[in-house]
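The complex is shown incomplete by one protein chain, all other protein chains being positioned as in the whole.
Should a chain be cited, it is by its letter among A, B and C, assigned in written order, with residues numbered from 1 in that chain.
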Amino acid sequence: MTEIRHLTYLDAIAEALSVEMERDPNVVVLGTDVGGSFGGAFKVTKRVATQFGPRRVRNMPMTELAFIGAASGMALMGMRPVVEVQFADFISTGFDSIVQFAATTHYRWGAAVPWVIRAPSDGGIRSGPFHSQNPEAWFVHTPGLKVVAPATPADAKGMLLASIRDDNPVIYFEAKPLYRSLKGPVPDGSEAIPIGVARIAQEGDDVTIVTYGSTVHDSVQAAAELAGDGVTVEVIDLRSLKPMDTDAILESVAKTGRALVVHAANRMAGVGAEIAAFIAEEAFGHLDAPVRRLGGMDIPIPFSPPLEDTYRVSAYDIVRTVREMVAW
Amino acid sequence: MTEIRHLTYLDAIAEALSVEMERDPNVVVLGTDVGGSFGGAFKVTKRVATQFGPRRVRNMPMTELAFIGAASGMALMGMRPVVEVQFADFISTGFDSIVQFAATTHYRWGAAVPWVIRAPSDGGIRSGPFHSQNPEAWFVHTPGLKVVAPATPADAKGMLLASIRDDNPVIYFEAKPLYRSLKGPVPDGSEAIPIGVARIAQEGDDVTIVTYGSTVHDSVQAAAELAGDGVTVEVIDLRSLKPMDTDAILESVAKTGRALVVHAANRMAGVGAEIAAFIAEEAFGHLDAPVRRLGGMDIPIPFSPPLEDTYRVSAYDIVRTVREMVAW
Amino acid sequence: MTESLDSAGKLNLAYWMRLTRTLDDALVAMWKQGRGVGGTFSGRGHEAIAVGAGYALGPDDVVAPMHRDLGCYLVRGMSPERILANQLGKEAGVTKGRDANLHGLGDLSLNIIGFVSHLPQSLPVALGAAMAFQYREEPRVALTFTGDGSSNTGLFHETLNLAAVQKAPFVLVVENNQYAYSTPLHEQMAIDDIVVRAPAHGVVGEIVDGNDVMAVYSAVAAAVARARRGDGPSLIEAKTMRMLGHAIHDGAEYVPAELLEKWQQRDPVTLWEAALVAEGALSEATLERLRGECHDEIEAAIEYAERAPLPDPATIGTGVYAT
Partner (left out) sequence: MTESLDSAGKLNLAYWMRLTRTLDDALVAMWKQGRGVGGTFSGRGHEAIAVGAGYALGPDDVVAPMHRDLGCYLVRGMSPERILANQLGKEAGVTKGRDANLHGLGDLSLNIIGFVSHLPQSLPVALGAAMAFQYREEPRVALTFTGDGSSNTGLFHETLNLAAVQKAPFVLVVENNQYAYSTPLHEQMAIDDIVVRAPAHGVVGEIVDGNDVMAVYSAVAAAVARARRGDGPSLIEAKTMRMLGHAIHDGAEYVPAELLEKWQQRDPVTLWEAALVAEGALSEATLERLRGECHDEIEAAIEYAERAPLPDPATIGTGVYAT
């Protein structure tokens, strides 16, 4: 029997780490500043650092390429390392080892590389071009990786459990603007939420919004506003980007005939392009209007409030776009 | 007056380097094994190594991250370095410096970073997962870069000239299967072919194929075959991926009503997704059939002939897909 | 370039260090009062390194300072107004509201290269500048800074190796401030002195007291002269202490109080002022006036920056590409 409590998005992640480290001694945490009394730049690992100490929650020198590579070696030997990159932006420093070694090993010689990289992504908090990125598209394009991006505390917990238990390298994008601002019900216990299954965040009949991460909440907010127009919007929270629940997308679009894809990352050749291209091909006969996409502009993410606010997709942008779509 | 000669794709690149190094003393070549009597793994830089010597054609230690970063520093000081990564696959080793430093600098503080990275890409020559990659999607998704991918000797020359003269970081993907197998007319002289303008490789009325790189040739071959069915295919060779000539795409699709996107890179979240999503949105009213995409499978690129041949998009795949499209 | 300074030079060092400290204090205060935007970094404790190294450069030399090097931006001619405006996200800031805090404070008219977060990406970039000077046979030098944490990165080593093999006019100053964010030296590396990394690449290395501005100045000036002569790169390890948290939000509870107390005794700004007073180069009254001038200068800059307009959102898309 699982009890429902309300946790922040951050505490849900911290709880998943704790639960799984208790269950499985092969799970260790690696990263810069994750351990000791500090417990991480965002304090996500503070709970496990206190609970399990420096043997299992290990501070690394600021050498992402080496410690991500080391995580692959540990994983090959049967461990399940969970790596924190301090900001998702810094994943580019460890990129080579992820896309060339970890992603390809099972296909090439059959050895599993079960690690997770936790990547605190997304912006809106005036952190500028190097602490606000959403680089998931690079990894969705790379064969051999799995990529997840939970939007709720319950998914943050359940999908981190699934990611750690998965036998493959999984990049787990957590939306840092949600860390403390979002609270929600989180089941007790240790049940995983499977990778590859989308969630209907909101049911509706007129337009489908396909989204993930922080823009799930903007989409739900937009849906509430649009309900006032008499337009009901179905919001699909993908949760998992690779593999992607294409059935859920098609089913919804078959019903609504209109699809809008929304994400925080820049739009150009983003994950939304794959989703839109997929819908346009596979649901062509159902479409009453073109598939639209909303995402960041094709520019580095600016820092100053009026610029960052202009850069980011807002609920207002979504409302306006859906209105255009239904009027099409 | 420019004289037309026939050169291989490789010699056209070598000639562009030579022409531009003669014109502009700020142009230098950097890379592993590019200089001396050796002149590069594929001998592309042998001509300029002989012509200009080690001061201008400089062997670097095998440290892509450092020498790409150094190219940015040279570029900031007004030089125009042309970097060779030995295989496009190794661009991931220098990734951090490209996407974080070079791509963002002009937007952030207004300084131009005019370098070119030459990346010998693509497969079909039994080189396996690490010498056959087409990683252009990572860079098309990254704001601040330019990305080109010429398919003919004339474009290889003219676009390399344009890339070197461009004031921005340009990644120049050259298709190594074409190096010696493809010969074509190449104008004498030093005229650049502008970045951002597509080329109609073949005119037609029934179906538009949007492609670039080696698959331009497969597409043209497929078009010849399809002509036998009475289907005329328009093949658009994009040449430039970022910026992209979206007008040329729309114009053609408005005429044909059918679009197929083809590239050698894996299809999942590839550049083709952006192109297909763009067409599906902007040309929706013109489309008589869904936009289709062909690309590599979402797997590391296998080495063994029956596997690699299955992996790669062929003219036959294109013919079959176009037939399905016209029958739709 | 001489390696000692006349008394005007010595007073200049005092001025730039005091100005740096005044601006640094103001930033900390403003951000604590909620008058900041995003985060900010304090370089408290690093003034002697940032100023001493920056002052050792000639006008045509290029520098790529980092996030503890406020003093270097100042001494190389970037005004407090532009720095403050940048940190407040204003149009008048160096990056026009695009890059945060000290990031991206580049200005080629001042021969300053701005940095990106990804440490230490400035190292090969500064080296590339040095290689350009060498190629064009210009008597210029490029200098950059890096931290103890960054000295563990591959790029630190790739850069030193490439600098050595190219014999480039390049100087690298390592600011060993005992911590990389929350991580003390002994959890980052198994060596006592970072300078032992220089011979791994055939680079000349030296340790200096990073809280003694004259020591920093002299060592850097010698390295710059060496580079300018064509004798290749140098590494200088300046030992110091990060006196506040990693960034403004960080209380640095993980730093033992005794360590801070010990280093507080050797505050680089007051140490140099006291030395000048002791040698008679500076009177208490002049010192008082100097402090007052710095205070007024920074107050004026704050007023300017706070009043300056935010960028027009319509400008957001311009300048991604050079044209």
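To be clear about the criterion, contacts are C-beta pairs under 8 Å (C-beta built on N, C-alpha and C of every residue); 3 or more make two chains touch, one makes a residue touch a chain.
All values derive from a computational prediction rather than experimental measurement.
Here is the thing to keep in mind: the chain we left out touches A, B, C in the whole complex.
Listed residues A:V29, A:A71 or A:A154: the one in touch with the omitted chain is A:A71.
Note on the undisplayed chain: of the listed residues C:L11, C:L108, C:M189 or C:A247, the one touching it is C:M189. Of the listed positions B:D33, B:D167, B:E282 or B:D317, the one in contact with the omitted chain in the full complex is B:D33. Listed here are the chain B residues that touch the chain not shown: 32-33, 36-38, 41, 59, 61-63, 65-66, 87, 89-90, 92-93, 125-131, 297-300, 302-307, 309-311. Remark: the residues of chain A touching the chain excluded from display are 28, 55, 60-61, 63, 65-79, 81, 96-97, 100-101, 104-114, 143-144, 146, 167-168. Against the chain not shown here, chain C presents residues 152-158, 161, 164-165, 167, 186-191, 196-197, 199-203, 232.
To be clear about the criterion, only the chains that are shown with their structure count from here on.
Chain-to-chain contact here is organised exhaustively, every possible pair of chains being in touch. Centre-to-centre, using mean CA coordinates, chain A is 37 Å away from chain C. Chain centres here are Cα means. That of chain B falls 41 Å from that of chain C.
Once the centre of each chain is set as its mean CA position, chain A and chain B turn out to be 31 Å apart. Counting partner chains per residue, chain C shows two or more touched chains at residues 95, 98-99, 103-104, 116-118, 154, 320. Shown for chain B are the residues that touch two or more other chains, namely 96, 100, 104, 107-108, 143-144.
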